[in-house]
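First, the structure itself, so that you have it in front of you.
Note that this complex is displayed minus one protein chain, with the remaining chains in position.
Showing chain A:
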Amino acid sequence: MKVEAKQEMESTKKLVTGADVLIDALVEAKVDTIFGYPGGAVLPIYDAIYRSNAPFEHVLSRHEQGSIHAAEGYARVTGKPGVVIATSGPGATNLVTGITDAMMDSLPIVIFTGQVANSVIGTDAFQEADVMGITTPITKYNYQVTDLLELPKVVKEAFHIASTGRPGPVVIDIPKNISSQLSDAVYDDHFILPGYQPNKKPNPLQITKLAEALNKAKRPLILAGAGVVFAKASEPLIAFAEKFKLPVANTLLGLGSFPGSHELSLGMAGMHGTYAANMAIYECDLLINIGARFDDRLTGNLNHFAPAAKVAHIDIDPAEIGKNVPTEIPVVADAKEALQALLNTSAEPGDQGSWRDHLATYQREYPLWYDRSEGFISPQWLIEQVHKLSNGEAIVTTDVGQHQMWAAQYYPFEKPNRWVTSGGLGTMGFGFPAAIGAQLGAPEELVVSIVGDGGFQMTFQELSVVKEKSLPVKVIIVNNQALGMVRQWQESFYEKRYSESLFMENPDFVKLSDSYGIHGMRVEKEKDVPQVLQEALTYDGPVVVDCRVVQETSVYPMIAPGKGIHEMIGVRK
């Protein structure tokens, strides 16, 4: 609508607060869920929420970290921006871990923080924190609103920045005088961002180069990362891999972008990836990275990473190309656009000789393995049971640690947006609140949260939210009475000096759940697992299952720190 026309129509507009203007902007941005926590500096916003009949739901967490991880889970599953509100000072600083997590894993999150009134900013006022200073290095962009007239434009811009290009978190810091200001102004939310024009379309020359390389390659390989998921490019990825008969390895965050059961899938690569995926990287002569950032947990020692390969890298973020691994064929583009362009070339698959048979031999001879323990529950087997009893169709969120790696290894996904884990930052406490956001984003789906006994204790206060909102999240605690991943590293690299990694005390998780009014169960013997899991997964409502697993279990195979991708330990024939 033209500004003048709007002006005329709304000349009799009544006075509203800045917070009301914010609510309108959120409605305009089609927000359906807000994760937040009130406090002094956002009282005007919460009052506006109370008075408004806007079509969104507010979810009150029990800690701001819970809000932001929930927003992350929501964003992963829906592909839409997650929205968070927190108060100034401690409210904002409680978000720091989650904002950093979202930055590392490229999640679109828009965060509103309250701020003390403009007149006292810089005076160390009550609950003042330098939110702009603190969040600058951990956001894609941030704003402090100094003029109410700008607010709708800032909100629109923020949603645009958060959700386009390489997604990321955007913070909007709103001083209390702005949110409480009365005004009948007419707003213009039109924006231009001349310095921000993400390039979606690939350069045709680069596509031709890549097609030529494909045709010449004898041992080609795709490495598919989360960029494929963000670009909604799974279908063209499958078509591309099938057309050129390309084996596909996934990064941790790229799991689900390519069906785990597909004959071309090699599974996950990296520190705890499959032997076949890692050896494929080591031996390939053309590595096509689609939307992954060559993180060190994937590459291992860079000197041994893909030593024989010509590297092609498709990424929407040019700064990721060539950052860690020298790249011959850079393609700056959205993964979907690039894959479609590749499918439209007349390129033919090259002669791969016995490459795929060779990889199949690796897969057959060096599969993932674990020892089942007598009577007790081995954690890998437990995950396999969860996979089986949920038909591999659940949305799975995890925390960080051994259970996370086992979930990545033993819960293969057929579809994208069903795997919710903290990759880049490795944030303990992420898994359970993320499941809340995932369930709100996908109310009809089975959401299983696989967490460690350590990490769950960082954010289990959100059980109240699950109860309050009747969210049927299934929490599976892989309880090894330990900070298992720390224990494992101490076992392997510090001569079993288990410094502060074994829990002497844990809460009774069943009673804990009971106290929140949530159905709690415990399982200690292997033979009881199928029945307990069956009951839990089909239970009409939230459940917490305390699964006692064997403590002395390690995640294998593994690339030890400093080692090359071809030097995996814990590989078994």
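Heads up, the rule we're going with is that a contact is a pair of C-beta atoms (placed from the backbone, for glycine too) under 8 Å apart; a residue touches a chain by one contact, two chains touch by 3 or more; residues count from 1.
Everything that follows uses one rule, which is that contacts and distances are computed from a predicted model.
Undergrad: From the list "Acetolactate synthase small subunit", "ABC transporter permease", "Formate dehydrogenase subunit beta" or "ABC-2 type transport system ATP-binding protein", give the UniProt name belonging to the chain omitted from this structure.
TA: "Acetolactate synthase small subunit"
Undergrad: Tell me which residue among A:Tyr196, A:Trp369 or A:Tyr494 touches the hidden chain in the full complex.
TA: A:Tyr196
Undergrad: Where the complex has a chain not shown, which of A:Pro326, A:Gly375 or A:Pro443 is the residue touching it?
TA: Looking across A:Pro326, A:Gly375 or A:Pro443, the contact with the absent chain belongs to A:Pro326.
Undergrad: Would you mind spotting which of A:Thr136, A:Ser515 or A:Thr538 touches the chain that isn't drawn?
TA: Of the candidates A:Thr136, A:Ser515 or A:Thr538, A:Thr136 is in touch with the missing chain.
Undergrad: By the contact criterion defined above, which parts of chain A meet the unshown chain? Give residue numbers in ascending order.
TA: Chain A touches the chain not shown through residues 132-133, 136-137, 140-142, 144, 146, 161, 193-196, 317-319, 322-323, 326.
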